[in-house]
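Worksheet for the structure shown next.
One protein chain omitted, others in place.
Which chain is which? They are A, B, C, D and E, in the order written, and residues in each are numbered from 1.
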Amino acid sequence: MAKRDSKTGAANRVGKSRPGAAAADDTRITALKLPAQPLSPEMAAYFAKCEEKLGFVPNVLKAYAFDMTKLGTFAAMYNDLMLAPSGLSKLEREMIAVAVSAHNRCYYCLVAHGAAVRQLSGDPPLGELIVMNYRAARLSPRERAMLDFAVKVTAEPWLVEEEDRARLRHAGFADRDIWDIAAVAGFFNMTNRVASATDMRPNSVYHRQSR
Amino acid sequence: MAKRDSKTGAANRVGKSRPGAAAADDTRITALKLPAQPLSPEMAAYFAKCEEKLGFVPNVLKAYAFDMTKLGTFAAMYNDLMLAPSGLSKLEREMIAVAVSAHNRCYYCLVAHGAAVRQLSGDPPLGELIVMNYRAARLSPRERAMLDFAVKVTAEPWLVEEEDRARLRHAGFADRDIWDIAAVAGFFNMTNRVASATDMRPNSVYHRQSR
Amino acid sequence: MAKRDSKTGAANRVGKSRPGAAAADDTRITALKLPAQPLSPEMAAYFAKCEEKLGFVPNVLKAYAFDMTKLGTFAAMYNDLMLAPSGLSKLEREMIAVAVSAHNRCYYCLVAHGAAVRQLSGDPPLGELIVMNYRAARLSPRERAMLDFAVKVTAEPWLVEEEDRARLRHAGFADRDIWDIAAVAGFFNMTNRVASATDMRPNSVYHRQSR
Amino acid sequence: MAKRDSKTGAANRVGKSRPGAAAADDTRITALKLPAQPLSPEMAAYFAKCEEKLGFVPNVLKAYAFDMTKLGTFAAMYNDLMLAPSGLSKLEREMIAVAVSAHNRCYYCLVAHGAAVRQLSGDPPLGELIVMNYRAARLSPRERAMLDFAVKVTAEPWLVEEEDRARLRHAGFADRDIWDIAAVAGFFNMTNRVASATDMRPNSVYHRQSR
Amino acid sequence: MAKRDSKTGAANRVGKSRPGAAAADDTRITALKLPAQPLSPEMAAYFAKCEEKLGFVPNVLKAYAFDMTKLGTFAAMYNDLMLAPSGLSKLEREMIAVAVSAHNRCYYCLVAHGAAVRQLSGDPPLGELIVMNYRAARLSPRERAMLDFAVKVTAEPWLVEEEDRARLRHAGFADRDIWDIAAVAGFFNMTNRVASATDMRPNSVYHRQSR
Partner (left out) sequence: MAKRDSKTGAANRVGKSRPGAAAADDTRITALKLPAQPLSPEMAAYFAKCEEKLGFVPNVLKAYAFDMTKLGTFAAMYNDLMLAPSGLSKLEREMIAVAVSAHNRCYYCLVAHGAAVRQLSGDPPLGELIVMNYRAARLSPRERAMLDFAVKVTAEPWLVEEEDRARLRHAGFADRDIWDIAAVAGFFNMTNRVASATDMRPNSVYHRQSR
């Protein structure tokens, strides 16, 4: 029977009776049993570069490591979209990643890319805001138009029409930028679903980054 | 015209051209101009207690301070629901607050009560998880049943029926506990809407708490 | 096996085989077994005043009577919001109550506050209309703007922005009025959920009032 | 500027400054200007029968009277579905009409068929309940299965599958009854939309019937 | 266990192990066992005319043939709405049928009326487009306004207001045309639901027509 007095409830019932919420996230990366394959030389170099630059290999890469072709095509597309030259800054691309992932309520992507927004912007509350509700953030008209488009194409892609693209052009985006907004929003609509479908867990280190 | 090279994008375009996302949150608390009234002795004591215990007065209390009756009734209901003895621990009540506020995407409540979950649980990722998607958290059956009920009564209250209450009883909740789950979920459905309707901003200090 | 002839169907199958739809609503007020506590002197006086003015004690008050603190805080907030001086008339506040409860399809609140709209307006069809679809009512621009805001903050609070408040100001509402619209809408979003979560039943007398 | 004191708000602002909500409903039946044609002998007899039995001609018939073929086909289908022998009682068919119209929030149909449920059942609160939320009514398993099917086929017809029909059979419905449930639900999904598209207004007399 | 090599997957697993998707559609017309009644002379003539003009009797007519009154009222309403003189061309009425049925994802109506759009327009891709997403079609302003209204009244009839009718008038539609758009959209909201509720199957011949 439930106790009436909750003074010690948190400590007694919850705090001690279970491990931390992210406890197993670094060891049981997805709900699928897919044994990692030996890394190809190219992927071994990529993992080494991650370790060097980030201090760890993102769990999504480990999740794809059961198949070198899949790992390679995923990494190639990710790196082109998020890191190659673009009319969108890296921060803007990460903001799209988080706004899309917030609509889709994707744990993995919100943790990993929320950290990226905090770090690239040097403004931790900005990362929080886009996770929670980007409409409550004080965004520039350019940023707002960009996220409105990315979220509309996420939520109701069948309603996107010329006037939506016109709004982006009015906010200063070139056609190539519109492609990039669509491509980044599209990419996270893919990864959100792969992550949710497989219960992919983010590296626990992200939670503490850039707070 | 947009630049193709984004190497310095974050720093140039965003980092320097705007203040932090939470910059004005402590000075412009809502979008309404409602001058604060002199605090009644009771409310002055309450504010002093907040300063002493928390180190600050939560912005929601300042937002209600244009009218002592409204401030008083809000504080009385809040304190009874969230702090008085109950079959639900304080952490459980805060978990409900966050799960409901996540459904409603309420910036104020997610920031303030997300911090409370981090602090009461001693497990920062748990706070993150419930903000993002409580279904991805590794909850006890009791916690999961509690949040499923709170979110259903938030999202589609017209569909709640006896079998939903039966599920709570099966998970060990007494009738009084069911009332408390409903009352806490109901309360945050109220405050989420007052906060969203008035663009209420959380104290910036919450962002860094218990990380 | 089902009969083909329905001539006497209504009388035979339904009318006689079950009690009226509101038959038990005055005796089994919620689905929870929460024994009433002795009324505090303040609450006893309040109940007596209800009996005197209305001829009965609203079931919602009886439902809260298992705990004098919860009854007291609920009654205090209700009375301030719905009866204290405001830029909104009492009828306008009841119209918000009904429009919000219609969105949430809350039996208790639609019955009790639908009756209030019928009575305060002296126009029974107005109460019906707001229960069914307030958009079909012939409202003044002020009333329509008020209900549009209340229903948007009910249905999609995360989408409320400055332009929604601007629309209210354009319709003549002061900032204090906007608070009151938000607070009344928020309050019924709370009570709708407490009522739905507990299957709260309205006093049967409401059904016949002000027809 | 809005007044702070609302004591006389209802009377001053609303009650006197506008006509009743149903004031024009008997004279301006739809938002379209479609002059009535001379009634055919068959339709003249039908209208006379309505006057005799009901005391009035339902506005929906007047709305269709701009074209005798459309009036005739509508009346023929309505009379077959709602009045001809069926495994469903007339009350059951009216309950479907109201539950479907409640989902679609159709003013005309809720007023007219809500009155029919009150009258046929001899239980006014039953009519109220189905307008508000049929799930809160104390229905027999047969009635509940029938309305669940009718509302599912209204809200998400693309999800109806064999297991939905199996549930009806389990509740005692024959295949012919299932057709009738589908046909009545379908019919009101048609009329709800014609009524909403044209702003069709119900005869004001319905509001007071069978209270 | 699943094979890794899929080279012959399509042929082996699917192509040979099951009949064509429309194989039984001409023999098992609905999921209900409702024996056909002898055709009345009027209906026998109607069926003969279908055979003569179309080469077959549409399955929907066979589905209604368990009851001559229901068959007759359905056929009369259908023929008036879709074939009688109107300000809407027959193609326009079929376009409404398909756009409404696409929203409701109705297999029967999309197959039968998609074929009609292909045939009447002489433009097969137009039929495809309206099945898939009418917003992607290059429609005239008149057609677009017509389908926007039909789909809004299908998806959210409770939101239709005077400004929606004004948009139709602005696009050149007379009040009588607005009625016809509403009536055709309403009719398919009915038949979509009867078809989905009974799993009605279209004549297989439609699939190959006017490609």
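One rule holds for everything that comes next: a contact is a pair of C-beta atoms (placed from the backbone, for glycine too) under 8 Å apart; a residue touches a chain by one contact, two chains touch by 3 or more.
In this text, all values refer to a predicted model and were calculated from it rather than measured experimentally.
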Which displayed chains the hidden chain touches across the whole complex: A, B, D, E
Residue among E:Thr73, E:Ser86 or E:Thr154 that touches the chain left out of view: E:Ser86
Residue in contact with the excluded chain [from A:Arg105, A:Arg118 or A:Arg135]: A:Arg105
Touching residues (missing chain, whole complex) on subunit E: 1-7, 9-10, 12-15, 17-25, 85-92, 102, 105-107, 110-111, 120-126, 128-129, 131-133, 136-138, 140, 143, 172-174, 176-177, 199, 204, 207-208, 211
Touch residues of subunit A, complete complex, unshown partner: 31-34, 66, 69-70, 72-74, 76-77, 80, 84, 104-106, 149, 153-154, 157-158, 160-162, 165, 175-176, 178-179, 181-183, 185-187, 189-194, 196-199
Missing-partner contacts on subunit D, residue numbers: 158-159, 161
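Keep this in mind: only the chains that are shown with their structure count from here on.
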Same or different contact residues where subunit E meets its copy subunit D, judged by the half mark: same
Which of C-D and B-C has more C-beta pairs touching across its chains: C-D
Centroid distance [mean C-alpha coordinates] between subunit C and subunit B, Å: 25
Sequence positions of subunit E contacting 2 or more other chains: 158, 161
Graph class of chain-chain contacts, one of line, ring, star, complete, other: other
